[in-house]
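This part shows subunit A:
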Amino acid sequence: MLAASSMAPVFADAEEQFLTTHPCVTAVSFSYGSSATLGAQIVNGSPADVFVSASETTMSTVSDSGRTVNTTLFARNSGEIMVNATSRFADTVASLASLSKSSNSGIKVGLCVTTAPCGVLTDSILEKFGSERRALADTESPSVEDLVSKIEMGELDAGIVYHSDCVNAQKNRRTLCVSIPADMNSTNSYYVAALNTRNVTQQFVDFVSSPVFTTSLQSKYGFLAP
Partner candidate 1 sequence: MKSQRVSPALKIIAFIAAIFIALPLLSIFVRVPWSDLGDMLSQKSTRDALLISLQTSIIAAVISGLFGVPLAWLLSRSESRGLSALRVICITPMVLPPVVGGIALLTAFGRQGIVGQYLYDWFNISLPFTRTAVVMAQVFVAMPFLVLAVEAAFRQSDRGLEDAARTMGASPSRVFFTIATPAARPAIIAGLALAWARSLGEFGASITFAGSFPGRTQTLPMAVYELVSVDYRLSLVLSLVLIFISVAVLAAMRDRWMAGR
Partner candidate 2 sequence: MSISLTGSVGRGDFERSFDFTIADGEVLAITGPNGSGKSTVIHTIAGLIPLRSGHVESDGAMWDAPDSKVWVAPENRTCAVVFQDLRLFPHMNVISNVAYGLRARGVNKDKAIERSQNSLTHVGLTSFEKRLPSDLSGGERQRVALARALVMEPRVLLLDEPLSAVDSASRSALRELLPEVLGSFAGATILVTHDLGDVETMATAYLSLN
């Protein structure tokens, strides 16, 4: 299964549940990354069974190339500011405005790269806010996973990640979440696609699109309803 990095914490927990309820499946292997990168791999012939994408555009591209059997929208996500708890800027980051160098000189901020789904989300937030990447970011991460880990490590003070990432990371107490007002926030859509007609493939797709799963996504992991 190839999945967008923002789904990593979810499937880490869900794997056991899936294997228990589907005894004829012996193992599931997951590979996470930026949806765009994974999509390109699939178009180029990667032998995966299932694709979970955080981007509608990427899913369309894969679908147009003929690799998908069916696609289903099963969740959405919104943006949030994640701050490293021990950073010297932890108390002063209260809004998007405080991410800019002019408000807080010396602050190190990371954003998802434009071509990743969380980057598309970020760009739409920045557009509503009226700021440019240049004024905020010191580095761009190819995937939200990478960005989250840099903020947790303390090499970056803050960044714009998914709401779900923030919810999950808070458990470690190394990061804080600062919400983005609804009028500036944006959402992205998660799709699951079967890449072949095997039984196990469809079983997994059904599992992901089941109400039980999608509800738990919202209650436990901070995703939004599809």
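Criterion: a residue touches a chain if its C-beta (ideal position, glycine included) is under 8 Å from a C-beta of that chain, and two chains touch if they have at least 3 such contacts; residues count from 1.
Behind the choice of candidates: all candidates are chains of the complex that A comes from, given by their letters.
Computed from a prediction, not measured in an experiment: that's the story for all the values here.
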Complex member in contact with subunit A (any copy), out of 1 or 2: 1
Interface residues, subunit A side, partner candidate 1 - complex: 34, 36-37, 39-41, 106, 108, 110, 113, 115, 134, 137-142, 150, 153-156
